[in-house]
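Handing you a structure now.
All protein chains but one are shown at their positions in the complex.
Chain nomenclature is as follows: A, B and C, assigned in order of appearance, with residue numbering initiated at 1 for each chain independently.
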Amino acid sequence: MTTAPASQKIILNTTVNGQEHQLLVAPYHSLLEALREAAGLTGVKEGCNDGNCGACTVSLDGRIVDSCLVLAAEAEGRQVQTVEGIAPDGQTLHPLQQAFLEEAALQCGICTPGFLVAAKALLDREPDADEDRIRLWLAGNLCRCTGYDKIIRAVQKAQG
Amino acid sequence: MTIIEQPKEYKVIGTRPIRHDGLDKVIGKAQYGADLKLPGMIWGALTRSPYAHARIKRIDTSKAEQAPGVMAVITGADMPVAEAIEIETGEEVTNLAHASDKLMARDKVVYKGHPVAAVAAADQNAAIEAARLIEVEYEVLQPVLTVDEAMASGAPLVHEDYAGKDLGEETRNTNVADHFRHETGDTAAGFAQAAVVVEREFELTMVHQGYIEPHNATALWKSDGKIEIWTSTQGAFGVRSSVAPILRVPETDIRVTPLEIGGGFGGKIPIYLEPVCAVLSKKAGRPVKVVMDRKSVFEATGPTPGGRIRVKMGANDKGDITAAEVDLYYEAGAYPGSPVGAGAMCALACYRVANARVDGYDILVNKPKTAAYRAPGATQAAYAVESVVDEICQALGMDPLDFRLHNATREGDRRADGPVYPRIGNLEQLQALKDSEHYRTPLEREGADGRLRGRGVANGFWFNGGMQSCVTINVNSDGEVGLVEGSVDIGGTRASIAMQAAEVLGLRAEEVHPVVVDTDSVGYTDMTGGSRTTNATGYAAYLAAQNVIAGMKERAAILWESNADDVEFEDGVFSSKHDSELKVTFKELAAKLTETGGPLAASGSIRQRGSGGGFGSHLVDVEIDPETGKVDVIRYTAAQDVGKAIHPSYVEGQIQGGATQGIGWALNEEYFWSDQGVMENSTFLDYRMPTALDLPMIDAIIVEVPNPTHPFGVRGVGETPIVAPVGAVANAIHDAVGVRLTQAPMKPQRVLAAIKEKNGNGA
Amino acid sequence: MPTLFIPIHMRRFTGGAERVEVEGATLRHALNQLAERHPAVMDEIVQGDRIRPGLAAVVDGEQTVEGLRAPLKPASEVHFLRPISGG
Partner (left out) sequence: MHPFQYLAPTSVAEAVDALARYGDRARALAGGTDILVQTRTGRFDLDAVVDVKRVPELTALTLGEDGLSIGAAVPCYRVYEDAEVAGLYPGLIDAASLIGGIQIQSRASLGGNLCNASPSADGICPLIVHYGQAHSAGPDGRRSTPVEEFCVAPGRTILEPGEFLVSIELPRPPAGFGGAYQRFIPRNEMDIAVVGVGSSLTLNAAGDRVESARVALAAVGPTPILAHAAGDSLVGKTPGIDAFREAGELAADAARPISDMRGDVNFRKELVRVLTRRTLTTALERAQS
């Protein structure tokens, strides 16, 4: 059990987008701060810092979470996936990313990473989710630009 | 400016290419303001007033200065004193003293969340913790919280020394910053001709733009006196022209780099953090970044006003509107400048009203200074006017779209505020809504479990700006081009501007590479806002592309040892008028620039006129739980004249997004104030913007009545779609349950209370 | 002759006149004509070499981009309104 003082940083060993990372973080840092500041993964966005907008959505051991509501230290030994890790490789986009582009499912784009991570988690589990199910699953992600119409259509397009 | 004849068919315009910046945004590589990291960068945090109205007696920064990691602490005393003069930023007038005071209070705080001090420290948390250590002694004053309170005699004054204006006369000791009037015809005579007169009063509360990205800024005050600013803004040049006089440095010494912006809707036109970061940076000798928290975004950036609106309208039995009077009392916030001026001009803009009077009041209250929010001021007015129009339709037994078509303004009509309309598409878009499948499909009146359904329509107008833009196009040797622009891309304008250049150049959209640059790297460009960017910056791109073609013709002439007048350009090919053998494609010629005189770059700049305005009418079906008052939107269609849709997907997106913000405004969004002027719901949890689960698909009907002042007919699109929704929802609620909601938001508690009152069992 | 529409809040400087017809091929000429008749109103409209901040000159339904140099036609209408920018 760690007993270092709060001011002392800790080393966090975690796997992010398939790569092992050792990150220097404060014990009070959120996973969001660790990913953005220590790992440089600024695709993870901060919109509210209290779990109500979903912009910081990442996948933690396969479940989507608001990374602002997870302490970095909790990710010790776990698997984190961010928007930067969604594409299967450096060359190809994930069908969701491609569909978001084709369907104009983003305007300002700040919510897009969170939506992509959340939508991917849904399609991984429920490839045939219907519109109601998609809307429910994405209700934890706020978008202020699109009215969601094109986002929903993009997810449906990615379902094939 | 000459009006350019329209090509019959477009190759690029009207298609739906993938936006140029899209890839970076779906892989998480796009750099937004908060993503910036600089060598030596430290973090700032602000100390804000817990009171809406208080005099600052004393500020003690000593504990903060000694806190771990702290490198600079500033208060209002460290900020330069700005001159009390008015400047134009874009087309808004800013009083510098007010703009400066809003950033950092000196003597008095005038809204909850008003900054009183700032700290820079090694990391963000250290800065936040140090900011908590600043001790401020306040003499708490009674806040002024509503337009009625503000206008009451003996009301506390938000600014003791402010001189207001009442129909041009200077007034003292008042919270009414301005009162003005538009008048045409004789309303008394008009009402005398009316068979039906409806008079209602409406009340609204402030609502916020609700962009997901909080405000942020990073500044570096360099040792040579120059200042670098990186920020999420709708207009980098506007930031420069605001920051310079506030910091009292020459504009030339400031370079503003706009980073990607996570939504604005008008709220990221004003500045909040940049001068504070700069002063912190000067003191700390390092770049300083501040990212606002969500609570501060709500409490201390610019929402759109609440207030009170009175509408009286009469119509004769043929369905002609005979007279209308509108009184608009808008909250300015803690400094003058609500959008009541625009509200007054939009209020009756959809209708031919020969006898009209509109009075506008700009009223100071101890709340955050309002800022533009998508068609600023128009939605409030339209909610009131469209509700009254709905009642007149019912009294006359007329179809609500027929009535609106019958009275619709068209080319040559005079608005209540005076000017005569040029070619507009009001009739066409109303007709499109009437022809929609949605309108032609009768509504099933009952939903599941006893829920009741209703249908409402409303119309809306917004001016759509022109303003100033500059674009430079650089021809690359491979025949593709770089397009340098100053218009921040908030929703796909890189694409819509590049497409206009591509159309002229005979290139594919993908062969034009747009880049948004800093204020030193492109000519002056006004903010992305006012639905102006695809119109004006698109026009600048069009002109730049024309100049590129002219330059390329000269190169072809050099190549052929002839004269540029002998060269023509069509479908991407330059050819000689005299020798049919001489042809060279744009790409081939681009490869020969070196041998025909060197690099080719050309600029286009414009101060574009307005667009004649955009009209959009909305149709909504709602379903109401009569036991709880909850309203669900179950079907929605919006029609709008956009002039010309350059990239139809993003035009639809603007309409869908605007409608959604309007739905949120109609149903649940509000600033909920304590009696001391504290916003009690300053989180996304309690501010209640619509989620994906709160909406149906939104059908957007694009109507194209070309704007004669734009080469491709663009009118602009972004603002109009927020004007109609609140009125449309109110009318649908009335249709469903027979109650007229005169307070927005029409939240369940209000709907239920109205239903109960109607049924005679109100509590 | 072009017609200048006087906003209500400026009419105390024009003796209550709502519309003033003046000669002038540009807005500046027209305003100079207006000033001969109603000198006090100029300060409300013009500041230095330009239209006063916070005011927009609208000629024939279009906000002018040339300011005082805006060309006027014989039948032109000029209104002085609040500038609109938007969000």
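Here is the rule we use: a contact is a pair of C-beta atoms (placed from the backbone, for glycine too) under 8 Å apart; a residue touches a chain by one contact, two chains touch by 3 or more.
None of the values given here were measured: they were computed from a predicted structure.
Across the whole complex, the hidden chain's contacts among the shown chains comprise A, B. Summary of contacts with the chain left out: across A:17, A:30, A:112 or A:159, the touching residue is A:30. In the full complex, chain B makes contact with the omitted chain through residues 125, 128-129, 132, 295, 627-630, 632, 667-668, 672, 680-681, 684-686, 688, 690-691, 693-694, 747-749, 752-753, 763. Residue positions on chain A in contact with the hidden chain: 1-7, 10, 26-28, 30, 49-52, 54, 57, 60, 63-66, 68-71, 73-74, 76, 118, 121-122, 136-137, 139-141, in rising order.
Methods note: only the chains that are shown with their structure count from here on.
Minimum number of contact steps separating chain A from chain C: 2. Work out the mean CA point of chain A and of chain C, and you get 56 Å between them. One inter-chain figure worth recording: chain A and chain B are separated by 29 Å, centre to centre, where each centre is the mean of the chain's CA atoms. For chain C, no residue reaches two or more other chains under the stated contact definition. Counting partners per residue, chain B has 209, 264-265 as the residues that reach two or more other chains. Taken in their complex, chain B has these residues touching chain A: 16, 18-19, 21-23, 25-32, 34-35, 37, 68, 124-125, 209-214, 260-265, 291, 293-294, 490-492, 647, 649-650, 652-654, 656-657, 659-661, 683-685, 689-693, 695, 697-698. Across the complex, chain C is touched by residues 86-88, 90-93, 165, 167-169, 180-183, 209, 264-267, 269, 341-342, 345, 371-376, 417-422, 462-467, 527, 529-532, 607-610, 612, 709, 718-719 of chain B. The touching residues of chain C, counted against chain B in their complex, run 5, 7-12, 44, 53-54, 56, 58, 60-63, 65, 77, 79, 81-87.
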